[in-house]
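Removed: one protein chain of the complex. Kept in place: all other protein chains.
Chains: A, B, C, D and E, in written order; residue numbering restarts at 1 for each.
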Amino acid sequence: MTGNPIFDSALVLGSVGLFFGFLIAMVNKKFQVWEDPRIDDVEELLPSTNCGACGQPGCRAFAEAVVAGSEQPSSCTVMGAEDVADVASYLGVDAGESNKRVARLLCAGGKSQAVQFSDYSGLDTCKAAAAVAGGGKGCNWGCLGLADCEDSCDLDAIYMNDDDLPVVIPELCTACNDCVEACPKDLFELMPIEQKLIVQCKNLLKGDAAEDLCSVACNTCNRCVADSESGVIEMINNLAVINYEMNELTDPKAISRCPTGAIVWVEGQQFKESSMELEKKAV
Amino acid sequence: MRKTTPSQDFIRGIWKENPVLIQMLGLCPALAVTNTVKNALAMSAATFFVICCSSILISTCKRFIPNEVRISAYILVIATFVTLADMMLQAYAPVQHKELGAFIALIVVNCMILGRQEAFSAKNNVFRSLLDAIGTGIGFTIALVMMGGFREILGTGSFMEISLFGPSFEPWVIMVLPAGGFLTLGFILLFMGYIEQRKKTKLEEAEAVEASS
Amino acid sequence: MTQSSVKITASPHVRSADSTVKIMWSVVISLIPVIASSIYYFGPSAILVILTCVAACLLTERLFGSTPGSVADGSAMITGLLLGLCLPPGFPLWMAFLGGFFGMAFGKIVFGGLGQNIFNPALVGRAFLQAAFPVAITTWPAKSQTWLSLQGDNFALPFMSPVVDTATAATPLGNLKFGDDPVVTPLADLFFGSTGGSIGETSALFILIGGLYLAWRGHLNWHIPLSIFVSTFVVSGLFYAIGISQFPPLFMLFSGGMMLGAFYMATDMVTSPVSNKGCWMFGFGIGFLTVIIRIWGGLPEGVMYSILLMNAMVPFINRASQPRLFGTSGKKKAKKEDAS
Amino acid sequence: MNDQTLFSIFFSAMVVNNFTLAMFLGLCPFMGVSARVETALRMGLANIFVLVLTSFAAWFLNTYVLESVPFLRIISFIIVVASLVQIVEMVVKKISPTLFRQLGIFLPLMTTNCAIFGLAIFQTNRGYGFLQGITFAVGAGLGLTLALVLMASIRESVEFSDVPGIAKGTGLVLIIAGTLSMAFMGFAGLL
Amino acid sequence: MKSLLSFKHGVHPPENKEITSGMKSRRFPFPKEIILPLSQHIGTPAKALVKVGDRVERGDVIAAAEGFISSAVHATAAGTVKSIELWPHPSGAMVPSIRITVDPNSTQMQRPRIVPRWQDVKEEDLSKEIAKAGIVGLGGAAFPSHVKLCPPKDQPIELLIINACECEPYLTSDHRTMLEQPHDVYEGIRIELKALGISRAVIGIECNKPDAIEMMEKTKPDDLDVEIQTLQVKYPQGAEKMLIKAVMDREVPSGGLPSAIGAMVQNVATTANVARVFKTGQPLIERIITVTGRGIRKPGNWVIPFGTKLRDVIEHCGGLTEDAEEIVFGGPMMGQGQANLDVPILKANGGILILSKDECKRQDIMPCIRCGKCLDACPIFLNPQLMGAMAKAERYEEMVEEAHLNDCMLCGCCSYVCPSNIPLSQLFIMSKTQLRKLAAS
Partner (left out) sequence: MSDEIQVQDQTAPDQQEVPAEKPVSTFRLIATLAIAGTLAGLLIVLVNQHTKPLIDAYKAEQLQKAVYEVLPGTDHYNTYYLVDSALSLTLPEGAKESEYKRIYVAYKADRKLNGVAMSRGESGFQDVIMIIFGYNPNTAKLMGMKVLDSKETPGLGDKIFKDMTFVDQFFAGPDTPLIPTKPGTGKGLPGEIDTITGATISSKKLIEIINHALEEWQPLMAQGLPQTSANSTDEEVTP
């Protein structure tokens, strides 16, 4: 030290800087781990809902996959088209085609259609009710109406209607699979929005046995099979099953003679039409 | 990473992304020195000075700084200005300096400042960085003065050392103690949450009314 | 379209007669002797302070509680009563009200209401008052002339300082610790309550009666008071024996908030560990900390802080005191957990 | 010069004047890394390590380098702390990526952790010698760890509660911290 | 007084056994229709051997066991097969069942069946005969008995324990079995001992059945090494692990079987039915069933043919009272609530309990107050409080890993004591179901 504060200061700080610059440089050489900076940028563009609908365990993982090229930006179901385009143009890749899917409910037996043997009392969740002799509902396959699915949907895409049936709002649904997992009766299925012909029933009984339990049950009358192109609908275990491989051949005609209304043609939201019909009937 | 306008850069830090109340950055000084409004102001001023100067300098020199020593270099810059602020306060406002104690030095490690450098100044031009810094600085000041005011009024019955309630006011000692700092910020956050919630339900109600009509 | 009037529920289909609401109200009932005796000792001031705290707690629960009916479950009532019982008789009512509000709102309701809080709400309220108004809460007016006259300044205006013109008297603990000529208050006085102190802490006898009644009914876990007493007695006895403390162990047990705290506050099931093993640890912690704070701390009394500190430890204790699974030895289980 | 005994330095830093609950140092990690007991513990231990390192570095600088230029304290301390942390970070990232992931962004946060820098400043202001400094660092580190772990275990347990919407998140954490801070006041005067 | 043997924790609900304990069992009239599900036991459902329109006699095999862990089904009345279709099962599911229209003109004599003397059967073959008779455990689990009687060779059995605790409140069918068929019980013990190749047995009876204890002592054959152990009245004394703990003072290791510590538990009614297979050739087609509770007009003990519909039983017992609140198959602690009156009575069912409003004491669910009473009740030393919280948060995997959900036997003690009326055991059933679903997907 010279005793001259000006010189000392410059010396001290200069050498401290020198020392640590040196240290960092060395360590940097030895221990460098390179990470693609674009991952951070892409992650920032993503909506950070971490919903997992893309099939990746979170937005960060999705960003890694997109940067690595193993996923297309459009696989994120939450982002709007604009945001997808942003990511795509940032990375200079193709946005990919989005195929909008929504959750569909395979039951239409709400409390005014289906028979309840005895009232369940206890914890107010479908899962809990299902553990108690099936929840007291007549139809063993039907919706219990206690809204586990509504609670599970983070995007508020489900509401319970007056019949205690969950209604999915297609515009809000991101096909995240949460409701599918939540339902103890496995009543939800994710379907491409183009699939419009839907059998809203899972009851495996036939004839009166089925209709005794629920007025909108599939009673295995086979009319829908007859009314559509061959192979499109098949009766399996007393239930009409649609072969979606042949989705292009489906036609609203198939539902025209269904005596119970178990099979429906859905444009957009489920149950909209049926509730309107109910109102008409009331008038 | 939406594109922002300069005015947005400025406004953002003041309330919507308030560094203390929303982003929870720089909590240590925000809690430690807000037992009176004067201290809060002095702290804010010092912080304001540091964040503005460093933003200007860093956005000017970002080109010359290699990524590996980025943080060290930024910190060096910040520390320089903190030292300057420290010495100047000591020389010109020694009483306040004593009150703030070590917390002036601790501005160096205020995550908010470094965060802004990393997040903004390192990527933007001088003008925008300065705007951002000023906005953030104002946001910090608002938060600190809010807390300081709350704590000083209840804790000593005065505002800016002006007695508000007369001599027989019973001070709430806890407000000027550490626990009071936590509780005050917690209380402010609860209150903000409550307002947010009210806004939300009102919005929903309005929507419902619209939908039904 | 329900076909039968019969209901369907999960097993078990029968339930014990115990209920949370019943437990809470039995606690309230068991406090009656304590409250009555404190009114006998401290006069109308005691009634005023207790009523104010109860009103504050019930009002807060009613206004901010999770469900409108939750006032009826009796827990807010207990919080109010216990807060009132651990304040000095001459305490300004506006402060008591504030304490009740703070304890309920920030000690219970922010956590989601009954059963979800970490800290004992009554003690959160008291700790707040102790930190906010340390002078008022350590002012113990000397016995007033007539039973009917107020102690101290109950009616101080909100936000204003109380005016204490009567002479103040030290509590047995304060006297022994800070007094110029410290004396150990005779046990009989501590037992029957003819000493200064908080409204509800002065008579060990009545607390003992209420506590034993609750323990007999199974409404409080007797492991907790027992472990507190054992550890307090042993630890303070040790320090007393080797001569570094002037507090005789029995004096430790019967003075200050020890009895009220051990029987009514440490035993709050919500804020104490769930297993008996955990309760032992919890009780030992409280006893130990109380002795340490009483002997060396800056304050004469440490029961409240010890309980709050141990409340904070409860989640940790609960992890550490999982019961031994049937068909395993405790050790094996630990090893298995390590491996996984 | 300072005459405090090692025990009183240690005990004061750990509980009576707990760094987090009474001195407001290191609040960012206190809020951020206190969601899980495991991570909190790890962060606490990492903190103790860096604190001791810093205490040593500060003592070294004070005694041998900054003698004639005391006004360079802030800047020298911070360079040393920042560089040390950065080096530790790079080494950890290379050697144990899992550990790095677990500590996540909080290793760099350590750079801007007031606790670490505050330790250096307080140690200097109070004129602690070498041993006193190390004791101070260990006490402060244990205090930080104590506060972190307590908070984490409380938060884990609160996860099961139906916390009202407006209190979710930081609001509740601050209120718990406030209550803890009130509880720690019981230790006041214990020296 | 010497304190009686027992286990730690557990609960003691009001016994309510006096309603039916003094009533001698009577034969139940044959109903018009019998429903026999192919799945009345734990394990693979049986395979139907009959077609629609077939005529069957009482005691005929109508469905054969499918694999080792399965059990045969026998016609419990003579008649014609009406259909084989999905029918509601007491578990709530719809399962394939054989519907038989009972022949009102039949004498309902059992078709004669030739059975060897058990003394002449080789040890290994005893279990085959028992399998043929469709015997399953009557203690509640309906586990095929022949499987239990062939324990793994590497874990030798030392002691046969006859479970005569009947710890569930209300039920008295095991009690009546001991009073009415003590000789069958001893004969059954001889057969089971021979099948297991050991010689010693213990009968565990709760001390609230002094007449049964007396009867068993009185009829005990001198040449048999059996001891009658009187046990404390405590639920779930009859649970296998608890009974073994009480009798042998050993704990069945977590995740292990009783054979791991050399014990084998058989229910007393199962044992009596094993004897009957060889005595009369009768397969398992009926048993003593207690119909009880304050919600039924005429309670009693009945010998009911399996497959009888709940509706018929209620009708025959005078119908429900006005304040009947719940119908339960089994006891009040573990029994399964029933919604549908068309469900058939099956092998595992020892009682039909119809509870009135007052008996249920249904109260609102309150938040958990962490009182720890459930920890003090759980006989397996679990932490139901923690598991309950985890179940609510849907953290099912953690329940298994950190709280040992798989060790929970769903005894319901925790729910019983919970002052906040939290349906803990329901949460655990639900969690187990969800976990199974997760594992499957």
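The rule is simple: a residue touches a chain if its C-beta (ideal position, glycine included) is under 8 Å from a C-beta of that chain, and two chains touch if they have at least 3 such contacts.
Remember, predicted model here, so these are calculated numbers, not experimental data.
Contacts of the undisplayed chain with visible chains (whole complex): A, B, C, D. Checked against the full complex, the one of A:16, A:76 or A:258 touching the unshown chain is A:16.
Screening D:15, D:40, D:57 or D:75 against the full complex identifies D:75 as the residue touching the chain left out. When the omitted chain is restored, the residue from C:63, C:135 or C:238 that touches it is C:135.
In the full complex, chain D contacts the hidden chain through residues 1, 4, 8, 12, 17, 67, 69, 71-72, 75, 79, 126-127, 188-189, 191. Although one chain is not displayed, its contacts with chain B can still be listed: residues 1-4, 35, 64-69, 72-73, 76-77, 79-80, 83-84, 87-88, 90-92, 94, 123-125, 155-156, 171, 173, 176-177. Listed for chain C, the residues touching the missing chain in the whole complex are 134-135, 138, 168, 178-180, 298.
FYI, only the chains that are shown with their structure count from here on.
Common neighbours of chain B and chain E under the contact definition above: A, C, D.
Of all chains, B has its CA centroid at the greatest distance from the CA centroid of chain E. In whole angstrom, the spacing between the mean C-alpha positions of chain A and chain B is 41. Centroid to centroid, with C-alpha atoms defining each point, chain C and chain D lie 33 Å apart.
Residues of chain D in contact with at least two other chains: 72, 75, 79, 83, 86, 160, 167, 171-172, 175, 178-179, 182, 185.
Annotation for chain C: residues 4-10, 106, 110, 112-113, 116, 128, 131, 318 touch two or more other chains.
Each chain pair that touches appears in this list: A-B, A-C, A-D, A-E, B-C, B-D, C-D, C-E, D-E. Chain contact summary for the complex, chain E toward chain A: residues 85-86, 88, 90-94, 336-340, 362, 365, 423, 426-427, 429-430, 433-434, 437. Against chain C, in their complex, chain E makes its touches with residues 11, 13-14, 169, 241, 251-256, 320, 324-328, 332-339, 341, 353, 355, 359-363, 366-373, 375-376, 378-383, 385-386, 401-402, 404, 407, 410, 412, 415-417, 419-421, 423, 425-426, 429. Contact residues of chain B toward chain D in the complex are 24-25, 27-29, 31-32, 71-72, 75-76, 78-80, 82-83, 86-87, 102, 105-106, 108-111, 114, 174, 177-183, 185-187, 189-190, 193-194, 196-197.
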